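With one protein chain withheld, the remaining protein chains of the complex are depicted in position.
Moving on to chain A:
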Amino acid sequence: MANNTNLPRRIIKETQRLLSEPAPGISASPSEDNMRYFNVMILGPTQSPYEGGVFKLELFLPEEYPMAAPKVRFLTKIYHPNIDKLGRICLDILKDKWSPALQIRTVLLSIQALLSAPNPDDPLSENIAKHWKTNEAEAVETAKEWTRLYASGA
């Protein structure tokens, strides 16, 4: 908690807004003992292979935030060409396209959008991407399967 006393006003403000007006299909709440650490849940977007799934993520705001991007990782296993088996996400705004005008909310919305539109041309997971490109129907099936397997229960 000692860490939280000099939490930047921006983080406090963002947290308050996330809690008071959460984005649809997204919940994010800071950890009790570290206000920079967020437990995140994203609902799989409708009409995507992840529909019906509840995906857990962890989000951490580094010291330099908002001048540096938050660190985000899927905790729930997910079959997606831009997410590797460790849950790491290939998303430009989390890397070189980060802007301090982005927020936790916008980051999570972007991740949600990524679930709706996988991008096998810029893969993180080579195998899954290949699968996606060669036989998309089968890959989508696998993704649905994984969703059922790993993301169905809370």
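Methods note: a residue touches a chain if its C-beta (ideal position, glycine included) is under 8 Å from a C-beta of that chain, and two chains touch if they have at least 3 such contacts; residues count from 1.
Here is the rule we use: contacts and distances are computed from a predicted model.
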- request: For the chain that's not shown, choose its UniProt protein name out of "DNA repair protein rad5a", "Tom37 C-terminal domain-containing protein", "Exosome complex component RRP45" or "V-type proton ATPase subunit".
  value: "DNA repair protein rad5a"
- request: Could you tell which one of A:Pro30, A:Pro66, A:Pro81 or A:Pro120 touches the chain left off the display?
  value: A:Pro66
Statement: Only one of A:Ser31, A:Thr46 or A:Ser99 touches the unshown chain, namely A:Ser99
- prompt: For the chain left off this view, which of A:Lys13, A:Lys85 or A:Lys133 is in contact with it?
  reply: A:Lys13
Statement: Note that chain A touches the chain not displayed via residues 9-10, 13-14, 66-67, 97, 99-101, 103
